[in-house]
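Report on the following structure.
Note that this complex is displayed minus one protein chain, with the remaining chains in position.
Labels A, B and C are assigned to the chains in the order they are written; within every chain, residues are numbered from 1.
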Amino acid sequence: MQRIGVFVCHCGTNIAATVDVKAVAEALGHEPGVVISQDYQYMCSESGQNLVKDAIKEHNLTGIVICSCSPRMHENTFRKAAASVGLNPYLVEIANIREQCSWIHKEIATATEKAIILGKAAVAKVHLNAPLTAGESPVVKRALVIGGGIAGIQTALDIAEAGFDVDIVEKEPTIGGKMAQIDKTFPTLDCAACILTPKMVECSQNEKIHIHSFSEVSDVKGFVGNFTVTIKKKARFVDETKCTGCGLCTEKCPMKKVPNEFNMGLDNRTAIYIPFAQAVPKVATIDPNHCMMLKTGKCGVCSKVCSVGAIDYKQQDQFIEEKYGAIVVATGFNPIKLDKYDEFAYNQCADVVTSLELERLMNAAGPNGGTLLRPSDKTHPHKIVFVQCVGSRCDDSKGKPYCSKICCMYTAKHAMLIREKYPDTEVYVFYIDVRTPGKNFDEFYRRAVEQYNVHYIKGMVGKVTPKSDGKIDVQASDLLSNEQLHIDADLVVLAAAIEPDKTARPLATMLTTQMDTNDFFTEAHPKLRPVESATAGIFLSGACQGPKDIPETVAQGSAAAAKAIGLLCKNSITCNPCVAHSDELMCNGCSSCEKVCPYGAITYIDKEFRMPDRTTAIRRVASVNPAVCQGCGACTVACPSGAMDLNGFSNSQIMAEVDAICK
Amino acid sequence: MQEAMIKRAKELLADGTVNRVIGWKKGEFFYDITPAVFETAEEIDADFVFDDFTSANVSKYLVKESKKEGKILAFLKPCDTYSFNQLIKEHRVVRENVYIIGVPGGPKLDIEKIKAKGITGVLGVKNENFTLKIDTLYGEETMPFYEAICGKCADCKSKKHVIYDELIGEDGDVLDSNRFDMVEKLENMTAQERFEFWREQLSKCIRCNACRNVCPACTCEKCVFDNPNSGVENKAASDSFEENMFHIIRAFHVAGRCTDCGECSRVCPQNIPLHLLNRKFIKDINALYGEYQAGADTTSRAPLNTYDTEDCEPSIVHERGVE
Amino acid sequence: MDKNLKEQILRASGVNVLKCMRCGKCSGTCPSYDEMEYHPHQFVYMVEKGDIEKLMNSASLYKCLTCFACVERCPRNVEPAKVVEAVRLAAIRQQGNNHLTPAMIPDMIDEDIPQQALVTAFRKYTK
Partner (left out) sequence: MQVNNNFEPVIVAFCCNWCSYAGADLSGTNRLNYPTNVKIIRVPCSCRVNPMFILRAFQKGADGVIICGCHPGDCHYTSGNYFTRRRITLLYSMLDFLGIERNRTRLEWVSAAEGAKFAATMQQFTEDVRKLGPNRRLEDLRCRKQ
């Protein structure tokens, strides 16, 4: 005989304001098998949990139903509470009467009625719950970090520091990411390269860290603690192990007119190239789209000059397979393309640049050796206009709906650096709002205004028109003085919105993690679990989760590392016991379930059975590997005989819920 | 044909290739013919029959028979070979234990259709130039041959044997049949008309389970409707809903696996056109996921066990046909 | 503040003025800016506040060229030109404040005016 306890939570007034909790407890008390039904103000609090625990002990309960918030919130809390007093944690069911009842309904009468029905469904289900014991599966003591920007680097270093092997997969020929392209960092104005490159070198020298540069993740299988990842090492036509990075080949390569991605296409590189002097690994890469040898079979200069024979024109893409316990996603961001914003004349005028291009223009290793010159005629600009929020905070049809977060600060930084270095330059910043939350951030912005006399104008630029004399007419409104301005600028800098890297979406599909509509990875909980994805064993680091500046990215990178280390420290993890299982007596051995299983958790065995007529027969039956099964239930529906069922969500349990709701 | 089959069966028994033969034998009347297993030449001589009434599909019997000791000879008509292939795909039969001789298919006759003409006391039939000469206790009667054939043969989809070890007689081709005409006609009715049509048909169901028991796709060790733990167990139709449930679920369970052999409708004592449910699924699968004939081969994936990322959404149901 | 008038303008324009984030790009892009007393962003803001009388009495209404540059460039799809147009319509169709009365018409009739124009004018100005 079942002895079921029902516990109705008020959640302060969150539930109690719209649901008559006493009535719910009263009504559920009359359900078959229910021996105690109580309400309490905060069931998840310690005293609330104690109430549940005491009831379990006192009434020797065989199952409990908590009518409270979403099971996604506190299911684990109550399972742990039950387990602590000896009740199997899987004999706990949650009726969600907050998110799915009190918060969405206004009338007490109907909301209470619904809460009672939800409670009844949970009682009906808990009647059929079976105690489940979680199995264990081993954890592979190795982590994968996808993306080698500052986020990935920080995560990898921290994980390696804790003594675990880490692989970094970076799609570009070098790690470093966007930060490597940046000149100075706010709010301290220290040189980005000076703080980043030592970390890059540390990565290459740490024996626990293995960098797969110029590589991509092509397949992910498995589950937390036991992922099998296929990494595609793209052919770079240079043997990484032999190349010393001397750079002779890049000097001699006759193909010198390839737009240099690292400098945002503001100058050229050769077909065989090393992205920048501090690249890690410092290994040359041949760009097959421009290499004459690879395109026409004629040239071979690099091969001739290479003293170590590292050039290999026959190199093929290579696929390697590796096992990992944890995966950290650090795929980062890119500035958006500005093609559709005709009004800013980005495509028409070389002197309208993005902020990232300005970084390169001002960088000592950039195309002008650190002297700020206009890209068009290499003259000093004397009037510079910055435009904020280009493509950020837009309606979906016009751009990105979110604030890109970093633009206010880097624009202040640019304005300040320019005024510092070229005091004869006038700098205008058109802003909608200046957003500077962050340590020393507003002080920094104020310095730009007060100390460096940067002209901040509240208003948006409406139109940018290149003129025949090389000047650029910037038409904008000044909302505070209520006038329309025209500025004859020499250089216009657009603070382009940032968006997640394009590789993130297919990666999310491979990892079975979720993304929001903007293609940022969704964290498991917006406040309490900001660096974990909802998929166990997958962690998020840096701008792939949302716009972030460098200090935040590094903080999140370390946080993701801490979470990954926490996982890798365990020798085994508890498996989800809500897995499929096959009733061998009913199994037909038809292979339907095997075909729909995404994890390959089902295999077939020939097994001897005693038949009802006392003969023995050998039958082919399905067998589920509970460590591999993730409990989706696809097999249960594919199985025509109903031999396949799912623990925790069995056919009879779900039907009992259906019955309770429909009654 | 019958002689050739008997001769070959006796040869294979004699040389030890097989130790049993599955075919058909006469019942009380010459037209109530049932599948039967023969172990000796004498039994074959006495009872083996292959004529206009041997319409039963013997493939399903091989689920059990092929797991016994020794090899069994099976005479399979074209439609039976599709069922057999499908059973191989689902690992339900042991191919090595069956020696298959392909024999020509129908059209087979349906005694109910003859009786429906008011002809009783039937003793024998003969097809002469597509006129059926019927010998009865009360003298000879005639009717057009095609009016007496089985429903499933009227919509024959294929005369081709998709699997065999040897053939007696000619192999045929896959035919262009009009088998989806009736499904289409129903689709073009209004929802109310369709509901009334099926209400009338399914209300006749007496839950004898003949459709399930004869179906070569329904070979479950234990049917969900017989399993007290499945939550849907019911042995008899106790009200209007249960036959809906039974027939929809049964059709769904064989969707993508049903070879359209037509046995369900043939054996239904209440003459419910059950094959239309299966054909509806087959028609939808063909239209939405590409042409698929269950049993045509033993390796392709069943349409419900695979998917395409570009599959249509269920809202397509709203966009097609009549509401 | 005339609530009905605001409602009427919002409905006629189909614009949700609350979407405006006050960036001023509409005014930054407006070719008639210097001619106007009230500028596109002010139209949006003043309609939101319900401060519509001032707009209706301002010549700014007729300075808008309906070039739709503001609509095209508004980052948040607020469509200021549609607000201006709606205010203009409200001014033209103001009830009980007709620009013409039927009695004034006969004197104004010119032989060259097409009859249809007269009918249209009646429909437009007398309701």
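Assume a residue touches a chain if its C-beta (ideal position, glycine included) is under 8 Å from a C-beta of that chain, and two chains touch if they have at least 3 such contacts.
Computed from a predicted model, the values in this text were never measured in an experiment.
One chain is not depicted; across the entire complex it touches A, B. Only one residue from B:E112, B:D135, B:E187 or B:D226 touches the chain missing from this view: B:E187.
Mapped onto chain B, the footprint of the missing chain covers residues 183, 186-187, 191-199, 224, 230-232, 238-242, 244-245, 248-249, 251-252, 255, 277, 280-281, 284-285, 288-289, 303-304, 307-309, 311-318, 321, 323. Counting the whole complex, the residues of chain A in touch with the unshown chain are 70-72, 96, 98-101, 103-107, 110-111, 113-114, 117-118, 121, 508-509, 512, 514-517, 522, 534-535, 578, 596, 598, 630-634, 636-638, 646, 649, 651, 654-655, 657-659, 661-663.
The rule is simple: only the chains that are shown with their structure count from here on.
When the C-beta pairs in contact are tallied for A-B and for A-C, the bigger tally goes to A-C. Look at where the CA atoms of chain B average out and do the same for chain C: the two points lie 75 Å apart.
Chain C has its Cα centroid 47 Å from the Cα centroid of chain A.
Residue numbers of chain B whose C-beta contacts span two or more other chains: none are found. Across the assembly, chain C contributes no residue in contact with two or more other chains. Residues 67, 90-92, 219-224, 227, 229-232, 253-254, 301-302, 304-306 of chain B are the ones touching chain A in the complex.
Those residues of chain A that touch chain B in the complex are listed here as 585-592, 595-596, 604, 617, 619-620, 638, 640-643, 651-652, 655.
Those residues of chain C lying in contact with chain A across their complex are 19, 21-30, 33-34, 39, 41-42, 69, 72-77.
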